[in-house]
Every structure is written in structure tokens, then in C-alpha cells.
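Dumping the structure here so I can ask a few things about it.
Note that one protein chain of the assembly has been removed; the remaining protein chains are unaltered in position.
And now, subunit A:
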Amino acid sequence: MAHAATHDEHHDEHHEHLNFFQRWVMSTNHKDIGTLYLVFSLLMFFIGGSFAMVIRAELFKPGLQLVQPYFFNEMTTMHALVMIFGAVMPAFVGLGNWMIPMMVGAPDMALPRMNNLSFWILPFAFALMLSTLFLPGGGPAGGWTMYPPLSIQSASTAYVVFAIHLMGISSIMGAINIIATILNMRAPGMDLLKMPVFVWSWLITAFLLIAVMPVLAGAVTMLLTDKYFNTHFFDAAGGGDPVLFQHVFWFFGHPEVYIMILPAFGIISEIIPTFARKPIFGYKAMVFAIASIAFLSFIVWAHHMFAVGLPLGAEIFFMYATMLIAVPTGVKVFNWVATMWGGSMTFETPMLFAIAFVILFTIGGFSGLMLALVPADFQYHDTYFVVAHFHYVLVTGAIFAIMAATYYWIPKWTGHMYSEFWGKVHFWNSVVWVNVLFFPQHFLGLAGMPRRIPDYNVAFANFNMISSIGGFLFGASQLIFLGVLIHCVWFSKKKATDRVWEGARGLEWTLSSPPPHHSFTIAPVIHDEELAHGHVED
């Protein structure tokens, strides 16, 4: 295809003349900025992970051994904020930055300077937020949900609110850039319904981001004015209502959890057809399912609030709407399985992570369905059952998908193959220990252990110890990941081919490995049989 054409442009790369500062800090290149996002996300993953290690160490056995309860609360709060806003979201933006222009046949992102700005806001935002841990009064300790009145008892409210504003600005600019790129920069013939599912998932996610990040900004701004400017939005004594915050927060928060999973759906929908060597089953159904889930995400927010004493009618509405999400999500899982059926499968590391994603994300979906049933939720709510649920969808869901994507595309990015052996060692360690870590938490929750507690009754001791052991080993397993990445980028001698994977389809594989500085300077010609998801006639 356009491979030959782009190869000619190879000499045109001018970044070799740039020094380190110019190349990375002043970059307007979608690949370099994508790399910055991914490296930042990995750093945050380890910082957030170290907070999780503190949590699991304190919970290793009953009694307080390591930290004071307030510091424990800072750890749970920071762990969530760093992992959500620092690790998962930037990782997806990084993957989108790298892959979307290459997948739709564009030379770069539509708004390259804004791309630079939206990344470089993040280190400052997180420096602000993490610095609170070293300030008098400590970091935020009211949970990542920041429910007032508790959250404004904290000394760090202003820092956290400002950091969240920055993160929101960054996310919105990133989302605008992605929408502009997808809608304006596609190669001729790359119709919307020919785009890879990953691009579709990001297009929909970007709209969710633009819709809800301002809502979060509004919610936290009201916290700020309640604390410092004598407003009473959430203060019952002044005529406000603490529950109002929860409604506004979760109107952001529920779409937010889909912001963290829809791109994962896209990634899995790229990887499974590649290694099954068969077109994705039901391409249009997959796209429609993502759009349905995105729509439903706006009308289910109060299922996070079943125990706040909603009126009966509201509980019923939000229960039904929530249960409805199981239908498009089920369609996606069935379609992934149907893609494998009749294929010719091999099990390289990206495929292993993708298969683990399908199984473990589905388990997280099952517990999600159970949580949707209001009378049962009155038991599950705010117990470890919920902790188990959202770690299944976020760790074995979102993060496994990010790892799958990394193994899948890193040969393309670097031009070198990673070590398949160590990739598999990383996979098997991760998949075993993550289940040792999170599966027993279901039992703890069902037995009635509340979340966000630093210490517990001795009846909860055995499963907490198992969970902590799983946690330490899962954490340690991620050092293997780091090793595989370092080896692949700097030390691997094995060159990657342009196609990399035998079954890989889509425009990104027609470029050289590593790809040229500007992905497609001449628009590629689209051949239907070369589309990412295969040639689909329906």
C-alpha cells in the first residue's frame, strides 16, 4: 500500500537534529507525545502501586503495625487518584496518540501543539497532588470520591481541586484532539464504519470525556468554595445537601469508569482477530455495543448511591438501567468468543493478556450485575465485595488491556521484538497473583468487611493475608514488565518485521517498524481486505 511512499519520506525526519529537551519537551509529534504519556503512566503505575503495597502490608494481619489510620486513608485515596487519573487514563491517551493517526492513515494528530500542552500539564498536576503527602496536614484522605463534608475537613483540598482541574483540562484537550483527528484526518476511503474498533472506542470515549470532565470540575469547584468562600452547596447547616455532591460526582464518575474500559474493549477487539487469524465477529455490533454502553453510562450514576436513601422509584429506575448494561457488554464478550471460534489461534503474550481480559473482566461484570440488584447491594455496598468488583474490571480489565496493547504494538514502536519468554513469565505471574490478590476480597465483602478500613476483626484475617501475599507478588511481577520493556527498547537485537504478527491487519502494520517520523505523509489507499478487523460484508 502506501508503504513504499512513506519509506521515501524517511530522510525527511528532522528529529535527529534535536537535542533531548527539544525532542521530548517541545515535541509536537504524536509518537513522541504518545511515548511520553506511556512512560508517565508507567511511572504513576509504580507510584500508585507502591501506595497499594502500603495498604496490603498494613492489612496483612489484624492490628495496626505500620501506619496510622489517617495515613492509611491518605494511601487509599492517593492510590485511587494516581491509578485512575495518572496510570489508566494517560495510558489510553498515550496508546491513542501513538496508534490513531497510524490506524486512520494520517500523518500526525490534528492539533499537535495542543497535544504537547495536554501532556505537559500532567506532570505538574501530579506534582501538585503528590506534594500534599509531604505538606503539613498531609494529603487527601477522604477517598477518591471526595464526599463532603469529610473531604473538606482535609488540609489539602485546594491542592487536590487544582490538580483535578489541571487533569481535567488535559483530558479535555486530549479528547478534542482525538475527535478532530478521527473526524478530519482519515485517509480517503477510511469511512467511519471501516475504522478499527480501537479508533471507534476512542472516538466514543473522547465524547464521554468532553461531556463529563467539566462536571467533575464543577463538583470540585463547589467543594473549594464551600471550604474557602462560605458557600453551602453541600453543607446541610447552610441549606445545602451532601447528597447533591454525590449526584454530581457520579454523573461524572460513571461515564468515567467507562472512559477507563471502552478503549480496553477496542484494544481487545484488535488483538483477538490478529491472533485468531479471523475477522472480528460482528464488527457493527461491536461498535454499536460501545455506543450503547456509552449512552447508558449517563443514566446509571445513582447505582453508586443505592444506600444514600433514594426514593423507591429512583432505586428501581437506576437498577433497571444498570442491568441493561449487561446486554451490550454481554454481546461484546460473546463476539470475542465467536471471533476465536473457527480461527487459527496462537498464544503470544498479547493474546494471553487479551484472553485473560475476556475471562476476568467478565467475572468483574458478573459481580457488577450482582451489585446492580438493589436489595443485594444493600449488603455489598461499601464492602470488600465492591473492592473486588472494581479491581477485576480495572486491573484485570483496563490494565491487562493496556499491557496487552503494549506487547502487541511495542515491536511496531521500537522496531525490536520483546522477549516472548519473559513476556510470558510476566503474564503467568500477573494472572495468577492478581487472582490470589482480588478473588478472596469477594469473600471478605460477603462476610461484611467494609472497605477503606486499616484494621479488622480476626475473622477476616485469613483471606486478608492471602490477598496481601497475592498483592506483594502481583506488585513484584510488574518489575518483570519493566524489565521486558527496558530490554525491548534498548537491548533487544531481534528486529521486528513491518507486519510483526502473521495475522495483523490494518494500516499501522503497513508502515515500517519503527514507523517514520510522520506516519502517512501521503494518504494510503484503503483495501477492504487489509482493514484491521478484516473484510466485513454486512
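Here is the rule we go by: a residue touches a chain if its C-beta (ideal position, glycine included) is under 8 Å from a C-beta of that chain, and two chains touch if they have at least 3 such contacts; residues count from 1.
One rule holds for everything that comes next: contacts and distances are computed from a predicted model.
K.L.:
Absent chain per UniProt: "Cytochrome c oxidase subunit 2", "ABC transporter permease", "Heme exporter protein C" or "Ring-1,2-phenylacetyl-CoA epoxidase subunit PaaB"?
P.N.:
So the chain that does not appear here would be "Cytochrome c oxidase subunit 2", according to UniProt.
K.L.:
Of the listed residues A:W422, A:F443 or A:F472, which contacts the missing chain in the full complex?
P.N.:
Residue touching the chain left out of view: A:F443.
K.L.:
Among A:L36, A:V197, A:A276 or A:V434, choose the residue that contacts the chain missing from this document, as touch is defined above.
P.N.:
Result: among the candidates, A:A276 touches the missing chain.
K.L.:
Among A:Y392, A:Y407 or A:F460, which one touches the chain that has been omitted from the display?
P.N.:
Spelled out, the listed residue whose C-beta touches the missing chain is A:F460.
K.L.:
Among A:W24, A:Y147 or A:F198, which one is in touch with the chain left out?
P.N.:
If we include the chain that is not displayed, A:Y147 is the one touching it.
K.L.:
Considering the whole complex rather than only what is displayed, give the residues of subunit A touching the chain that is not shown.
P.N.:
62-65, 67-70, 73, 141-143, 147, 149-150, 153, 236-237, 240-243, 276-283, 285, 307-309, 312, 315-316, 319-320, 323-324, 326-327, 330-331, 333-334, 337-347, 355, 358-359, 362-363, 366-367, 369-370, 373-376, 378-379, 381-383, 443, 446-463, 503, 533-534, 536-538
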